[in-house]
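Missing here is one protein chain; the remaining ones are kept as they sit in the complex.
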Amino acid sequence: MKETALGVTEIFETMEYGPAPESDKPALDWLAGHDPAFGIYLGGRWVKGSDGKLFDVINPATTQRLARVVQAGAPDVDAAVRAAREALPGWAALPGHARARHLYALARGVQKHARLLAVLESMDNGKSIRETRDLDIPLVARHFYHHAGWAQLRDAEFPGHGPVGVVGQIIPWNFPLLMVAWKVAPALAAGNTVVLKPAEFTPLTALAFAEIAHQAGLPAGVLNVITGDGTTGKLLVDHPDVDKIAFTGSTEVGRIIRQATAGSGKRLSLELGGKSPFVVFEDADLDSVVEGVVDAIWFNQGQVCCAGSRLLVQEGVAQRLIAKLRARMEKLRVGPPLDKAVDMGAIVAPVQLERIRGLVNKGVEEGAKMWQPSWACPTEGYFYPPTLFTDVSPAATIAQVEIFGPVLVSMSFRTPTEAVELANNTPYGLAASVWTENINLALDIAPKIKAGVVWVNCTNLFDAASGFGGYRESGFGREGGREGMWEYLKADWESGLGARD
Amino acid sequence: MKVTREQQQKTTERLAGASAPPAARPPVIGEERDVEVHRRPVRNPGAPLDLESVRALRVNRSAVERRAATIPTRRTVKKQWQAAWLLRAITCMDLTTLQGDDTPGNVLRLCAKARRPLRDDLVDALGVAHLGLKVGAVCVYHALVPVAAQALAGSGIPVAAVSTGFPAGLSPFRQRVEEIHASLEAGAREIDVVITRAHVLTGNWEALYDEVRAFREACGDALLKVILGTGELATLTNVARASRVAMLAGADFIKTSTGKEPVNATLPVGVVMVRQIREYAEDTGHQVGFKPAGGIRTAKSALEWLYLMKEELGNAWLAAELFRLGASALLTDIERQLEHFVTGRYSASHRHPMV
Partner (left out) sequence: MPAAVTPEREESGPSRAPSPEPLAPIDRTPKLFIGGKQVRPDQGYSRPIVGPEGRPVGEVGEGNRKDIRNAVEAAHAAAAWAQASGHLRGQILYYIAENLSARADEFAARIRAVTGRADARREVDATIARLFTYAAWADKYDGQVHHVPVRGVTLAMNEPIGVIGLACPNESPLLGFVSLVAPAIATGNTVIALPSEPHPLSATDFYSVLETSDVPAGVVNIVSGAKDPLAQVLAEHFDVDAVWYCGGHAGAAAVERASAGNMKRTWVLAHLRDWFDTRQGEGREFLREATQVKNIWIPYGE
């Protein structure tokens, strides 16, 4: 008590923030219930991997092992696809209302276990509990509710269409459970069955979700979850009895998948990388722009495919904006992801941290000016501070390559036309953000930028009702909304046609 | 932290001769300044009205609302940190009563509470007796100023008077200025004035500037808090422009509301006002205080306002010199939270001496 009282006086003088940890106990208890290892979820049952191979899942903020999961091999992938194939006729034949009830139950299940999922996600990925609690998990529930609606309305709104079939879905580690929702919800709503492979770094919430689906009474085989690394993903991509592959991840892997599925007749949707422009005109509300940048590149440690990683500022306000940004960066807090008062958590894995460091070094070598705030990151765990590059030329590596970390590169432009040219000066086309108080300018620029999503005076907003996906090498297909449903639907008449040769 | 009302007053006296405000330091584009490290040097002398800079201000409401929505979710304080922050909130309170049925009786009660905002056993348990906790000021209508001044004599707690035709500010101009003089004579050391909202709504910035400038002169040594009545200013851009004009005209504090408007202190309005304070400090080097008032009833919301100040302005704005919370019922909720911290049990209002 005395110590505590002393503390109060000191804090009264310094007015510093203290630790505000979210308890990890329920999540640890849940993990302990799956010791020594998780199984994979096939045909409504939890089974061990065929060859007993396991790998560790690490908490990047502590470097401690959280769990062991199965490295699924060919027999496991076969079994999963078979289970999905067997479940397909029954699931596809269900009336829309019945499928809607199942999706509704999934949404409810996610909400019932919202905090467990939020904590688990934070521990597995390293992202802050604020983000998992306030963004990831609510968006997951929202996605299932929205698509429960599409299940209900499929026959009325998409007459003459049915499911594509068995869908293989491979998702990344940056939004582990949200990507489960983006993939699974529309697939099931349309009447497909699914084999899902979460990322090797972050499989835990997908496994938790499978438990929730099981408890919610989702019919066996409709959703199958297998864990593993890229080799497992490749087995799924190459599997002859899969009708469609949906992948979110790097453009590099997307390219390989495109080549691997060429000529297979498999449908494909890909949501890939980006180097999204964040365009600031001189009449923008600069203080709001600063917060926009925080949401654009220091959200989820910048490990966001649509991160606004290229700041393009009109020359007249560039210096002012950079000064404001630096002041704001000083106030960001990086720390334990389960602390409720941090802005940024940990980088997902050492390999990613190394990549970020490597590219930042390259940026410095190539002559760009690097700036980081004066405070230091935690030394235990994989942390990287928010980083700002100025004096960057479009030719610089850091201006072209997706860094996938909390690193912003800034360039200036003179005219709206030049802004568009710079914005489009990339092979990618995932997202863009445009800041101006002039609606004429905003609505002139938005259509000119090659990107699947353009945020006017905002950034990184997502919703189940609005399709998300790229132009150019950021992939194709949309997730969310009516446009997203088409990815999982096939015209009935197609089945009756003959092949060309 | 201890700046010192005395120092301030001395400087004010030095400046008193000069009626024209010193020219504003021209903004240095791109220069980095950490507004946190400055102590509040002097009272805000104001600066010439720069209409262009006022009219150029644009606020994007939806972006501001998103920022405001994450202030309470990005930051939180727990345990002894929360206790310390709540104590700080107490020291920043303008304990207020502004009712038609105010009498010397309830004002005396308020003043007693201002001197001893926290039960002694809690003060002891927290080990903060040496801090000599007291609120930032007591805020009353003019008629109650003498009562409050007498009750607070020797406590170091200033009496603030709402003035200039509070709350609408539509009585004759000369009368409004005279009101300030009268309250000062009655013992007020801080004056919370209201502006003519019509000047903002019609974009008559010169009139607003002249009005506040006149109030500033009438205040003499007394601290001038300018109530914008943000609930009646229609847009956040208007809030930003009114904030800037009030500061250029010499406001020591800008304050959100009278408590009588349909909408009082909200975080989005706060975000806009404190950003203007920051901008003004960067442009002129003068630090202006902020006072949200109206509708702040819970310890949690008091903490949210403190997060806002720390995040957007810095630690200098976490003290009574530059931050006030206009409230009354808030104090009871803070006491309850502190008792919970000390005892581990949830508290009840009736366990704390009423405000």
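Here the chain labels run A and B in written order, and each chain numbers its own residues starting at 1.
By definition in this document, a residue touches a chain if its C-beta (ideal position, glycine included) is under 8 Å from a C-beta of that chain, and two chains touch if they have at least 3 such contacts.
Source: prediction; values computed, not measured.
Although one chain is not drawn, the whole complex shows that of A:71, A:169 or A:251 it is A:251 that touches it. One of A:60, A:96, A:126 or A:475 touches the chain omitted from the figure, and that residue is A:475. The residue from A:155, A:282 or A:483 that touches the chain not shown here is A:483. Where chain A meets the chain that is not shown, the touching residues are 142, 160, 251, 254-256, 258-259, 261-265, 270, 272, 427, 442-443, 446-447, 451-458, 461, 463, 465-469, 471-476, 478, 481-483, 486, 491, 493-494, 497-501. As for the chain not pictured, it touches chain B at residues 61-63, 65, 235-237.
As a working rule, only the chains that are shown with their structure count from here on.
Distance from the chain A centre to the chain B centre is 43 Å, each centre being the mean of its Cα atoms. By the touch rule above, chain A contacts chain B in their complex via residues 1-2, 4-20, 130, 134, 283-285, 287-289, 291-292, 295, 319-320, 322-323, 326-327, 330-331, 340-341, 343, 437, 457-458.
On the chain B side of its complex with chain A, the touching residues are 1, 29-32, 34, 58-60, 62-64, 66-67, 73-81, 83-85, 87-88, 125-128, 130-131, 275, 306, 310-311, 315, 318.
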